[in-house]
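Omission of a single protein chain aside, the complex is shown with its protein chains in their original locations.
Let's look at chain A:
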Amino acid sequence: MFRISVTVCGRGISKRLASSFSGENALPSNLRIPSNLVDRARAKRPPPPSDSSLPVLRRCDAAIPVHLSPVQTWVETLERRDSKLLGLVDLHPDVFAVPTRIDILHEVELWQRNFKRISRAHTKVRSEVSGGGRKPWRQKGSGKARHGSIRSPIWRGGGVSHGPRGPTSFYYMLPMKVRVQGLKIALSSKLAQDYLHVVDTLNIPTPDPQYLMDLIRYRHWGESVLIVDAGEELPENILQATESLKTVNVIPAIGLNVHSMLKHEVLVLTLEAVKFLENKLLWHNERFTPLYPFKLPYTDLP
């Protein structure tokens, strides 16, 4: 049972299981494997070799710092079920290869959950509970404990002393650069752990959801997929296909957020989405502090 509990850390499981058998590759025949085990056929693919023959479809637009080099990954297509690699794409290291900080991801995730929260729990205080203005019985001589009102917090049916008071807002804003860094870290960790796929466009041949599920199953991508495109207009086929699917979702690039990226196992970006994200996320590295909100025009903002 000890070995089956190792299934929680899914990837590389077959390697780890095999290592405990002193070099044998096969699993023991009497091992009971649960049905919800993460896909054993999925092997991590190594990064593209530098002498690969595939053409580089996109280079980085922004200048890359001298001491870093761009990260590369394959470009696939969704037209056919089997994965045909169209080429390579260069990704900016300051967006897709930043050092991982789980604490920043944790902060951004908590912020996303809490800043929208308005708790509407409300209890009545002793002054708000109906009744309780008159002294129930005289102070002395009745033999009962002394009381001033029937709605004091000691009484059954009385007010609550220190309960939740009215709608409370948990709104707070993390600094803009922390939120931006969270997005960069999430993208980098997806790329490093091989859960990021780049696709040329989102055109699929049929609006059938089964086609997408087959494609994902065939390519061993994972259980849940988040597909990101750049603009607002998405191809109809993919919208129809993902409408009924719970684990496969399409969002425009402006809607990309840390919670969705962590909730879905796999992230699929189009080339335009990569360009959009690099543009938006790298701008924060060089901007000045805002004098007035960024939505208003600036003539000379670097």
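Definition applied: contacts are C-beta pairs under 8 Å (C-beta built on N, C-alpha and C of every residue); 3 or more make two chains touch, one makes a residue touch a chain; residues count from 1.
Everything below uses one rule, namely that contacts and distances are computed from a predicted model.
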Chain not present in the shown complex, as UniProt names it (candidates "Large ribosomal subunit protein uL15m", "Serine-threonine kinase receptor-associated protein", "E3 ubiquitin ligase complex SCF subunit" or "Exosome complex component CSL4"): "Large ribosomal subunit protein uL15m"
Contact partner of the left-out chain, one of A:Leu31, A:Ala63, A:Ala145 or A:Leu296: A:Leu296
Listed residues A:Trp74, A:Trp111 or A:Tyr195, member touching the removed chain: A:Tyr195
Residue numbers in chain A that touch the chain omitted from display: 8-12, 44, 66-71, 93-94, 97-100, 102-103, 105-107, 109, 186, 188-189, 192-195, 259, 262-263, 265, 288-289, 291-292, 296-298, 300
